[in-house]
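Worksheet: one structure, shown below.
Missing here is one protein chain; the remaining ones are kept as they sit in the complex.
A and B are the chain letters, set down in written order, and residue numbers restart from 1 in every chain.
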Amino acid sequence: MDSHTIAAQTAEPAQIELEHPPFLRHHFENLAQQREAATFGMWVFLLTEIMFFGGLFCAYLVFRNWYYPAFVAGSHTLHIWAGTLNTTLLIISSFTMAMAVHAAEVRHRVPLMRWMIVTIILGVGFLCVKGYEWHDEWVHHHVPGLNFSIEEFTHVNPAYPGDKPLAPDMAEKTQLYYSLYFAMTGMHALHMVIGVCLLTILLIRAQAGAYTNGHIAPVENFGLYWHFVDIIWIFLFPLLYLISRHQ
Amino acid sequence: MSTIVSLPDQSTARLPKVSYLNKEYGLKSWLLTGDHKRIAVLYMISITFFFFIGGAMAALIRLQLLTPYADLLAEDTYNKVFTAHGLIMVFFFLVPSVPATIGNFLIPIMVGAKDLAFPKINLLSWYLYVVAGIMMLCVLTFGGVDTGWTFTTPLSTHYLNTNVVTAGLAVFVAGFSSIFTGLNFIVTIHRMRAPGMTWFRLPLFVWSHYAASILMVLGTPVLAITLVLVVLERTIGIGVFDPTKGGDPLLFQHLFWFYSHPAVYIMILPGMGVISEVISTFSRKRVFGYTAVAFSSVAIAVFGFFVWAHHMFIMGISNYSALVFSLLTMLVAVPSAIKIFNWCATLYKGSITFETPMIYAFGFLGLFTIGGLTGVFLGSLGMDIHLTETYFVVAHFHFVMVGGMLMAYLAGIHFWWPKITGRMYPEGMSRLAAVTTFIGFVVTFSPQFILGYLGMPRRYAAYPPEFQVLNVFSSAGATVLGVGYLMPLLYLTWSLKYGKIAGPNPWQATGLEWQIQSPPLTENFEKTPIVTHEAYDYEWLANKTRNEVTTVG
Partner (left out) sequence: MEQHQQEHHHHLPHPEMGPSEPTHTPFRIVSPKTYLIIACCLLFLTASTTAISYVELGVFNAVVAIAIACLKASLVVLFFMHIKYSSKLTKLTVCSGIFTFLVLITMTMTDYISRAWGRW
């Protein structure tokens, strides 16, 4: 007789429910193993994400070293209020996501949904600010390969009158700064979009009570993903926005 | 107690009534399966398909190189052919070969679990492979790609009009297939071992897959982002690899080889795992130095990340950096050598028999050693200046990948064929195929070392006429090699219907997979095994096999 049969014969229905809930997959021995495997699996996936963004950070490091003045000039055209606001939105969304996981852990369905909704709103807010910034870059001819122009950099920047305008060859290198800016924020935004979509799906299922019966793993592991995307932005913000702002 | 047993009489063996093969019928039950064994079979069929396409490309290459002139294929076409050969063989055959087929099938069983940790992700992994494969077939159909499998910039980003973007995206998707396989293995090995199955009771096959999975998970994403950057460079012109915009083509190579060097260890480590199992079984002896072999697998994985720029010595990296990488390359050879020594020590005073898997394993020992040693020549900076981008490199990696990895894959397929299908293959035919492969291989690739040393460059459609004799030898060997690979395709397929029934343990091997029926049940074990014996414990096996029923029905 295997453990399942023994359990079924000797335990009470409620006990079976506790030990063999419907969301326990057949290839796991028990719920603890399933939950730990799922969390570990999500961490291994986040490792792959670290290395995925790692390549971009490597490229950034090389070119910032080579073309520092161009990077400074490029960074000064970004709106620091937008970057700071976005960072704030994401940090708050990380907090709300952590609270959502907490609500799932203590099995409060309505708070879980509320925290998830706030997280979604903050995430969408982030994307709106980002969209505005990108539109701004487009308007100023800062999109590499599509409408890029070095006009702005060969003349004095009114916001930073102390900045010397760049020589044409260094001004050309600002295109690299913007390439990395769009690649990195674009990749990050893509992860945000995926995150918001997944969270919406989780919200719908949470409404049906799927995560307040002990089956916390999806919410918990989505939380890990969300926090990771936040961490990427925590690094992108100083690297892209705060280059030599004191000048 | 003697552990020498002759192979059990097969005549009384019967196929079990219920197994993973006949539990459910219909295409949907295969295409939507979560069963790791079925997914392994799906992979086996797909990678065999791509192997023969890559092999056809190889045939074209060797035909072209029969004569010194570009008379069979034009230069551009030749470039497309060797690129296709490289891309298909590396990403669609070698990387998934042992892990996705034999690994997927066996890892859960070897650790004593019912399935991998994430069956749906396992299935997704196969579908990603298929999608990537279809994209690659589209690339081949619509004009090919001629960058070489390495997509070197700025050739790939600025100077070619072929399907670089599609090929890059195909490899991107195939990379994620690999990542998910590795992720599944890592979680399964850590978290789903049966009671009593400690790390040091695991078969060495599991250890090597664990090491390879670490590489898959940490290295492949860098390839992914690199290919994304190449695609962006080609489509939008972002400039990261373009010198005219201030970019650095060498940055591409750093990022590319950061994955592609560990990739060669991703390819070989699972094969080494197979060799450990085969050598132990057919010398009836535990693997000598289990701990050393286990840790050397992990050491290969770790050191493999520190040596990538040895592919870039002549490309323009600084001499100081080249020195550092050359030194580290010397170090990375050590764990591989440790394994070879340990396998040889396993053979010593063992009771050796020459079944087909063992013939392939012997082939591996010799050919991988030669390939590995020539890698050391290439790793030393001074020699590399002369040898790089010549046929010496081509011979080196074919010795380790074909003479090493492919032989290990065939050894594994033959060794576990009875377990996967319940049938034996025809032994006489298979031994003939193994020997043919070995002879064909040596005749094909040994002349290439000489050609390389004499200065024949690689990736050239034509060559100076004085190199023709050696090239003809090489092409002749390739024909024999091709025959050697066709034979298993034929007799293994034949054996599915007409092969002798294998019982649960035709080789009298240790390991949990041999204690269950052939083919296994869908849930692998009737009840969770409790492991009390060490790995490769032949005495335990001899005591156990007296009266045992391990088939259902």
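We adopt the following convention: contacts are C-beta pairs under 8 Å (C-beta built on N, C-alpha and C of every residue); 3 or more make two chains touch, one makes a residue touch a chain.
The structure presented is a predicted model; accordingly, all values stated were derived computationally and were not measured.
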Touching residue (missing chain; options A:Ile80, A:Leu146 or A:Ile201)
A:Ile80
Quick one: which of A:Leu24, A:Ile50 or A:Leu198 touches the chain that's been left out?
A:Ile50
Residue among B:Asn22, B:Thr198 or B:Thr493 touching the omitted chain:
B:Thr198
For chain B, which residues touch the unseen chain?
190-191, 193, 195-198, 201, 214, 218, 222, 250-251, 254-255, 258, 305-306, 308-309, 317-321, 324, 530-531
In the full complex, chain A touches the hidden chain through residues 19, 29-33, 35-36, 39-40, 43-44, 46-47, 50-51, 54-55, 57-58, 61-62, 65-67, 80, 84, 87-88, 91-92, 94-95, 97-99, 102, 105-109, 169, 212, 223-224, 227-228, 230-231, 234-235, 237-239, 242-247
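Keep in mind that, in the parts below, only the chains that are shown with their structure count from here on.
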Residues of chain A touching chain B in the complex
2-3, 26-29, 33, 36-37, 40-41, 44-45, 47-56, 58-59, 62-63, 66-67, 144-146, 172-173, 175-176, 179-180, 182-183, 187
Hey, which residues of chain B end up touching chain A in the complex?
108, 113-119, 121, 179, 183-184, 186-188, 190-192, 217-222, 224-226, 228-229, 232, 236-240, 245-248, 251, 254-255, 258, 523, 526-528
